[in-house]
Structure formats: structure tokens, C-alpha cells
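What you see is the complex with one protein chain gone and the rest in place.
Labels A, B and C are assigned to the chains in the order they are written; within every chain, residues are numbered from 1.
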Amino acid sequence: MPDLEVATRRRGAVVVVEPRGFINAHTVHRFEEVLNRLAADGDARIVISGRSLSYVASAGFGAIMGILEEVRASGGDIRISDLNATVAHIFEVLGFDRLCQTFPTEAEAVESFSTAEAGGKSGDP
Amino acid sequence: MPDLEVATRRRGAVVVVEPRGFINAHTVHRFEEVLNRLAADGDARIVISGRSLSYVASAGFGAIMGILEEVRASGGDIRISDLNATVAHIFEVLGFDRLCQTFPTEAEAVESFSTAEAGGKSGDP
Amino acid sequence: MSGAGPSGASLRLEIPATCESLELVHEATVRVATTAGFASDAAGEIAVAVGEAMTNVVVHAYRREEGHDIVVRYAADASGLRIELEHSGEYPDRLPAGIDLAKLVAERRRGGLGVHLMRRLMDRVAHEEVAPGVGCWILERRRREPKDADRKGPDPSP
Partner (left out) sequence: MSGAGPSGASLRLEIPATCESLELVHEATVRVATTAGFASDAAGEIAVAVGEAMTNVVVHAYRREEGHDIVVRYAADASGLRIELEHSGEYPDRLPAGIDLAKLVAERRRGGLGVHLMRRLMDRVAHEEVAPGVGCWILERRRREPKDADRKGPDPSP
């Protein structure tokens, strides 16, 4: 039972990142590696699916913060889907709901990149 | 997240008992209650499905030991199915594999009651 | 050995102060909080807050040096759950103030959220010097009736 595995898959021009397990200061480097590589490769349209996430400590939000400017500067964005109640609440109390759009499902998050290129309103505030 | 829930269902003349969670000295009373009630009601053909069991401490085996004679005296038996590797190993080191027949699936365990009334050989030693 | 807490949800844990230990403490915290009667959402939040305090100890107090331990104590009573994390590393004169998330992002910072998150998830967060050279994080979460109605926590949004 690995603590964290990070799966990625392509959905058209969008890359979906699905961390499986939990993200804390011990496991975050695997999540960070994937995000950093995507940002470095110019894969700027990123959906992070929380479907298989049990919890995220602040280190996980730090990994997103660290590349968000770079991703947006190259015309992309990081959007979030499928957060469980605990993760959604942490997302909200940190103010990430005002920083990144969240969607109930991965499909809606992926779709949002084709309907409006940037700055649309949140599908699931 | 309850520690143990015990579901029961009828399959013809057989009652399938499915403990969900883990059985230890704290939770065993719920498992014991169900087994004792079946034995008292004369529901003597019992399959215990381990499909949703994460682990069983010796207390759980004690609950089976406590009614096995009574169930067999009234012409029935207790048969076991779907044990995970840890539970199957504990079953074996305690010598329960020589006491109760085990089967890979619930269907086979249920079926075994119609093919041979008692004392057949173990389907999954 | 100290006596058990009134609800049985008392525990003392002594463990290497490493990131590897975080998950064991997380699991223990979820179980203690659940045993103390918190709903599973609330238990998960308390465990994340305890993880932030422990991460602070590993990263800031002990600067990721090996060979240090941390003591985590849990005590539940009718009003709620109190967790103490004791260490003999460095500790701040005062806790970091509120954060400006947009500014942290603009500066491409990858941290600075830990204490803020603890504060938002718990009803009380403090760091005290409990003996010379011994620092202690104190986290408290009260029971809410009915069923965690005010899920935002007591800290007004900045």
C-alpha cells in the first residue's frame, strides 16, 4: 500500500493529474515532481482530480502554489475536481477556492478549458 | 465508519453471515450475537463470508468455537468463504482448516450444503 | 503511567520526529478523535491540523535533523479534544501572522500555510515554552452542537 501514487492521463489538450493516497510533507515530493515536469514541458492545462485523495496537508497546496504563476503565464491554468468533504473544506479555509476553480467532476473540469480559455467562474464554489 | 457490521442473508436453506470490518475483543459481541441467534433459532446451515473482513483476532474464532457443537448437533454446519490472505493464514495456524471447511467463494460454500449434507472434504485447504 | 481520560480517548505517543512518522500520527489522531465522538470529517480535519504542527516540529524546530523525538499527547473530555506536541527544538517567539495567499503565489512560495491552516481548523492554537528548552504546540477543538454546524471554524476569514 503505497502512501501516494500520482497517475496522469491526457484528455485532448488537458492533462489530468490524479494523486492516489494522501499528500503530506513526506509524500508531497512525488506530487511536486509531476506538477513541475508538466510546467517545465509547457503542459499548461492541468486538471487535478481529487477522486482518490484521502487528505491533503498544506504541503500539497504549496506544490500547486509553486507553479501556478508559471502555468498561467504560459496561457494555461490549474483546475480542480472531485474533492472529498475534508479536502474541499481545507481548500476553502485556505482561500484556494478564490485562487483555483473547482468542479464536481473531472469531465466538467476538462471541458471548462475548451469553453472559456481563462478566468471563467467557478463551477462548484 | 463503524468497526464492525454484521450482515446476514438467506440463500435457500443456508444463512450467509458477512461481517464487515474487523473482529477483535472490542467488536466480537456483535458477531457473537448474530451467531448465537442463528444457533438458537435452529438456523443450522451457516456460511461465514470473509469478503468484507479486514482481520480477525482469536476472539472471533472463539465465537465460532462456542456454537459449532450445537450447530452440528442439529444437523448443520459452519462453512467459510472468501478469506483474505492474512485471515486465511490465521485460520490455518490455529488449526481451523481442520475444523471447518473453507471455500474460495460464497456460492461454492452455499452449494456445498446441497451436494453433501456433512463432513465433505475441504474445497480450499 | 497517567490515568485514562474520562472518555477513554487519552493517548501518549513518543515517536521519531520525521516526516515518515506523520502518517502514523495522522491515523492515531483520526482514531482518537472518532473515539472521542467527532464525526469523520471533523476527525480528518483535526488530524490534518496535528500533522501541520508535527511538520512544523520536523522542519522548523529540528530542521529535518535525525535522532529527535516528539511526544504527542491527546486528552478528550466533555468539551472537546486537546492535543499537545512537545519537542526540544527551536520555536518561534510568536506565531506567524495571517497569510496573503495571492502574495505567496506571486512570489512562487511553496509554503507558509502551516500555522494558518492549523488556526482555521482548530478552535485554539498556541505554542508555549513548557520547560526551559522545551516547546509545546497546543491544539484544541471543541465539540459543536448540532453536528459541527459552523464548519468554517472560529477564525474570521481575513
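The working rule: a contact is a pair of C-beta atoms (placed from the backbone, for glycine too) under 8 Å apart; a residue touches a chain by one contact, two chains touch by 3 or more.
Model, not experiment: these values are computed from the prediction.
Enquirer: Which shown chains does the chain we cannot see touch?
Expert: Its contacts among the visible chains are B, C.
Enquirer: One chain isn't shown here. Among C:A39, C:V71 or C:L95, which residue touches it?
Expert: Of all options in C:A39, C:V71 or C:L95, contact with the hidden chain holds for C:V71.
Enquirer: Against the chain that's been left off, what residues of subunit C make contact? List them.
Expert: Residues 1-5, 8, 10-16, 18, 20-21, 23-24, 27-28, 31-32, 35, 66-69, 71, 88 of subunit C touch the chain that is not shown.
Enquirer: Quickly run down the residues of subunit B that touch the omitted chain.
Expert: Touching the missing chain: residues 3, 22, 24-26, 32, 55-59, 61-63, 65-70, 85-86, 89-90, 92-96, 98-99.
Criterion: only the chains that are shown with their structure count from here on.
Enquirer: Averaging over Cα atoms per chain, report the distance between subunit A and subunit C in Å.
Expert: Centre-to-centre distance between subunit A and subunit C: 25 Å.
Enquirer: Measuring from the mean C-alpha position of subunit B to the mean C-alpha position of subunit C, what distance in angstrom results?
Expert: That gives a centre separation of 42 Å.
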